[in-house]
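Every protein chain except one is present and positioned as in the full complex.
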Amino acid sequence: MDGMNVSDIIKAALAEDIGHGDVTTGACVDPDAEGTAVVIAKEGFILAGYEVFLEVFLTLDPSVDFSVNRVDGERVKKGEVIMELAGPLATLLTGERVALNLMQRMSGIATLTDKYVRAVSGTNARILDTRKTTPGLRVLEKYAVTVGGGYNHRFGLSDGILIKDNHIAAAGGIAAAVIAAREYTPHTLRIEVECETLDDVKAALGAGVEIIMLDNMDVATMKKAVKLIGDSALVEASGNMTLKHAAEAAKTGVDLISVGALTHSAPAVDISMKIM
Amino acid sequence: MDGMNVSDIIKAALAEDIGHGDVTTGACVDPDAEGTAVVIAKEGFILAGYEVFLEVFLTLDPSVDFSVNRVDGERVKKGEVIMELAGPLATLLTGERVALNLMQRMSGIATLTDKYVRAVSGTNARILDTRKTTPGLRVLEKYAVTVGGGYNHRFGLSDGILIKDNHIAAAGGIAAAVIAAREYTPHTLRIEVECETLDDVKAALGAGVEIIMLDNMDVATMKKAVKLIGDSALVEASGNMTLKHAAEAAKTGVDLISVGALTHSAPAVDISMKIM
Amino acid sequence: MDGMNVSDIIKAALAEDIGHGDVTTGACVDPDAEGTAVVIAKEGFILAGYEVFLEVFLTLDPSVDFSVNRVDGERVKKGEVIMELAGPLATLLTGERVALNLMQRMSGIATLTDKYVRAVSGTNARILDTRKTTPGLRVLEKYAVTVGGGYNHRFGLSDGILIKDNHIAAAGGIAAAVIAAREYTPHTLRIEVECETLDDVKAALGAGVEIIMLDNMDVATMKKAVKLIGDSALVEASGNMTLKHAAEAAKTGVDLISVGALTHSAPAVDISMKIM
Amino acid sequence: MDGMNVSDIIKAALAEDIGHGDVTTGACVDPDAEGTAVVIAKEGFILAGYEVFLEVFLTLDPSVDFSVNRVDGERVKKGEVIMELAGPLATLLTGERVALNLMQRMSGIATLTDKYVRAVSGTNARILDTRKTTPGLRVLEKYAVTVGGGYNHRFGLSDGILIKDNHIAAAGGIAAAVIAAREYTPHTLRIEVECETLDDVKAALGAGVEIIMLDNMDVATMKKAVKLIGDSALVEASGNMTLKHAAEAAKTGVDLISVGALTHSAPAVDISMKIM
Amino acid sequence: MDGMNVSDIIKAALAEDIGHGDVTTGACVDPDAEGTAVVIAKEGFILAGYEVFLEVFLTLDPSVDFSVNRVDGERVKKGEVIMELAGPLATLLTGERVALNLMQRMSGIATLTDKYVRAVSGTNARILDTRKTTPGLRVLEKYAVTVGGGYNHRFGLSDGILIKDNHIAAAGGIAAAVIAAREYTPHTLRIEVECETLDDVKAALGAGVEIIMLDNMDVATMKKAVKLIGDSALVEASGNMTLKHAAEAAKTGVDLISVGALTHSAPAVDISMKIM
Partner (left out) sequence: MDGMNVSDIIKAALAEDIGHGDVTTGACVDPDAEGTAVVIAKEGFILAGYEVFLEVFLTLDPSVDFSVNRVDGERVKKGEVIMELAGPLATLLTGERVALNLMQRMSGIATLTDKYVRAVSGTNARILDTRKTTPGLRVLEKYAVTVGGGYNHRFGLSDGILIKDNHIAAAGGIAAAVIAAREYTPHTLRIEVECETLDDVKAALGAGVEIIMLDNMDVATMKKAVKLIGDSALVEASGNMTLKHAAEAAKTGVDLISVGALTHSAPAVDISMKIM
């Protein structure tokens, strides 16, 4: 995670939630009162984002103190205390919701990723994220995927080449598109082409691409594609990857399985923060 | 939705995704090529966010043209064409992912809200959102809740008073907290108190609050609380509201049912954009 | 006051004043020279904003040291030393004007508010501010009103409902406007309606609003309105509130008196900062 | 006025006032309803800021139409219609307060400046503003001073040299301070020195400064200083300039009279906007 | 070039130069006066940045009109008219310096790049830029390199893997560093390793890297390295690349030659803008 970027996300989230001030806390809580809080798992999950959680409070008041029992990547159980905080009571109350919103979402993503990783265990396939992330939170969500044992696909449009059907059509075929990409883009990027049929795969191989994405292929076709490609390129399977479909795809020998649901549909996990 | 705010969300989302440039499109697509695209529902759902979807492309290039078949709040069926776009092909390709990420999420929220609204139909209860929204996207997500037939709770900490257990403890009891809130906060805000027991409810009534939140009460206790409160205050039920629990709670006569899952756990709906 | 917001105001004010650098101080003052300064009241007033004053210097250099003799809300006399600062001489000189501009304005508002509060003493009326604040400084100016013993009206358009004549006309009458507001806005907000006549007041009462604003009414009509309303709603008097008119209005039994002049026309008080 | 700067001021002011949305207007006004409004002077004053007023509405919606009867610098009478607007009714209602806040303040400054200009008429003295402006609004307030017939002093610390007592002390005397300024600062800036006594004036003349500020001098001493200086430097009088004191100072022959009250204590003028 | 990014660069550059206003133009030029200008090459060079040049004026005033004689990548001769502009005279004068500063720098880079490209003509070597760009202007400078016939290396630290000596030392050798990179970074990125000796090259080949950078090697060693590598990886030569050294390096058969001087030391070309 890029620290400066995360800091901006937190500041914006606090501004969004606090508006011109937390009126309830302002009314009820002595600004000099101190408090302590425990953060408790209300269900079992893979923890992700505890540092972001803490950073929310430290952004409000750098004097907040804390002790951490569990760190990112660990499997926490229902009822476990993840960490404890101590500091101005008003700060603990004002920051609670934003901190939880972030860590619950990130842990939800790590937990779902972990399920996919376990679904493909015993194969060589890596679970990948996609660009189907929450606008504004990509850096956190892609980090949460790695916490859950997954891997990151390209971050955005500028750090990876993924030639899709429309690019192919615009360029005049797979070969032409690949030539254009070699000419236009930095040599530091591999070229990946999205293929819907075995003919596409053959064309991509002919163009010498380094990665072939099998888009929405059934398992039988996938197997043939994997065989066809051999060691000539990395193979990524993509498209409506349920846990079951991912497990089947993994067994075909693909190297990579990308799953949009990791970030667009992971339910938040349940965490609570109790003032003691 | 506040237009200036939405415009900033879109710009930030595009910057996040595009980085220093869409290299694949830059390589493969003639900058002068024009294209058209159709946006298709891949499943049935309640549409929300079509204007945001369009605004993404208009932010990249104000010359993009469009025709709209379906608007927010309508139930679209699998296979339906939601809208069509025409403009520079490169713009259509570069903006696609961000536009879909936003509309898929918003429609997911509207669709889940609609389920809750139907679950409580025939009662007087309104379905409410919470502050458990995605950091940075609250304005869009709260809008999507209204599209789905729900109502908004306070936007953030500055435009509503919600006195919770910690505030009560800090102020020295419900009565003291309510007095402090009346003294400190604008007279334009109602006072809501979170109650966990019937004794809490009695204390809140004694303090003359305008809204009582029944927090994590079982249905039997809820019924007693509703009876106790009568017309003296609005009653909000809250806490782990599954569809089933919401339906039961609604029948107790509460006025409002708040559901965090509307925004923190709604799965994205499936929409695709096809270049023609 | 929301700390992050205030910090942005201070940074912007310093950028505005300093431009690309304080050339006079740069020329004349050794960057390593230390200095001390006293801040002196040049007239009597209610102090507001000493923390903002200090924050200006701390923004330029966190090493600036200070001791405070007087805090917000205290009545200072001509010639009194409000606080003392010690730190890099260049920092003291460069920050002086911005710091004074802010504290002089805030203290001016607190001092004028105090006059209104004293004018209505012995009645139940609270003195309120309005949205007639200096663009960009609302958070500071509304805080200064509370320092002077006043109360805040809604902060802005999103955290309060105030139905005015144009809203009533657009909605098709008071009753329709109130119904629309109940449907559209969060339940956490009370509904206030601006009334120019006793008939308006009756209509507002009929619609069950929680706050009635008597707009530009003469004292006699105001009295009738107060009687008519009784305990059914809070009553706010508004419109060209001189000190004398406010005193008269207060005696009619209104609950709230809003005064635009508190923030749009309070003269700055005179404070100086002397380097020792 | 620097257009980009003004545009930022307006956007920030709207964000401050609108927050996450104008809930009253959202509830009561059909988004498609059109309206017209007239802007009326409720007292006599010098108009300043009509373009800023319009820009507020155009920022919300570029389709707002208008016709202008009176422009900056004109003396408007009580009851006069300054301009008319036509556009979406919701936009007119949402932008009204911010637009008025800005134009009322600017016109207040122009009107007070005009009083000072008339007080010194028949002399050669120019009325100047100071850096005692509202933080964040300096560009608008300095413009308003020129609309009222006044002149601008330096904008901030980087575009003018004003050597004050503390600079002199730090540099080791007036001569040393002036030499340092000549060495350190661009040759495009004149050097001004603040003098409290006739001895100071002599030292400043000896150092060859181009502008001498007579700080808080009584009229008799001022006269002597003016005589002493002759044509060797421009002379600025400063310090607690009431209208009466300004008139007296002007008669001593000073070239410039700077008046902090123009911007720190000008009361807002009364303007209203009526929807027709 | 990413349009939104370029627009921010231009706005910042104008704010930096204009400050609170162009006082000379404000004083001397009637705001309603129109003017025309021609942009003339004062020496021969490769043009780059004419669109940025125009965008500066369009940012100040969208009504500025223009006709373009020469576009990016063309070789212009001394005395040629590159384009003509028409619009408000004040806008032409105020924008001139910023517009020229940008286009002169960009054309300087394109012109120097062209010299390197011609120096290696007849070989297969591509001329590459580096990250030694002007902070804040990378997107423009990398674009200018392509205009001059060069190619872009990675944009920044997030879109390319370049394992240098310190990374190797930290990871515990070339093989370990490459394994770590395969594990940690997106599969869309190729891995490049910086090699100072032939032994380094062998280790890199053994680790299966896709690109080998020969860092500061003499021509003889470079030749051996190229032979050693064959088709197993792309070869980049780097380090103090004068035109002469680049020509020699190109003849060794390297694929890529990166030249920091393209962006850190290209002198600006001489262009003038004449108001007619």
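A few points about this structure:
By letter and in written order, the chains are A, B, C, D and E; residue numbering begins at 1 in each of them.
As a convention for this text, a contact is a pair of C-beta atoms (placed from the backbone, for glycine too) under 8 Å apart; a residue touches a chain by one contact, two chains touch by 3 or more.
No experiment lies behind these values; they were computed from the predicted model shown.
The chain that is not drawn here is touched, among residues A:Leu60, A:Val76 or A:Val139, by A:Val139. In the complete complex, the hidden chain is touched by one of E:Asn101, E:Thr123 or E:Thr221, namely E:Asn101. Contact with the chain that does not appear here is found for just one residue of E:Gly79, E:Gly122 or E:Gly136, E:Gly136.
Where chain E meets the chain that is not shown, the touching residues are 9, 12-13, 16-30, 33, 35, 89, 93-94, 97-98, 100-102, 104-105, 108, 131-138, 155-171, 177, 180-181, 183-186, 189, 261, 264-265, 267-268, 275.
The omitted chain makes contact with chain D at the following residues, 128, 151-155, 158-162, 185-190, 192, 210-211, 234, 236, 255-256. Chain C meets the missing chain through residues 11, 14-15, 18-21, 60.
Throughout what follows, only the chains that are shown with their structure count from here on.
By the residue-number overlap criterion, the interface of chain C with chain D counts as same, with over half of its numbers used by both chains. Seen from the Cα centre of chain A, the chain whose own Cα centre is farthest off is D.
Look at where the CA atoms of chain D average out and do the same for chain E: the two points lie 45 Å apart.
If each chain is reduced to the centroid of its CA atoms, chain A and chain D end up 52 Å from each other.
The set of chain E residues that touch two or more partner chains comprises 19-20, 155, 158-159.
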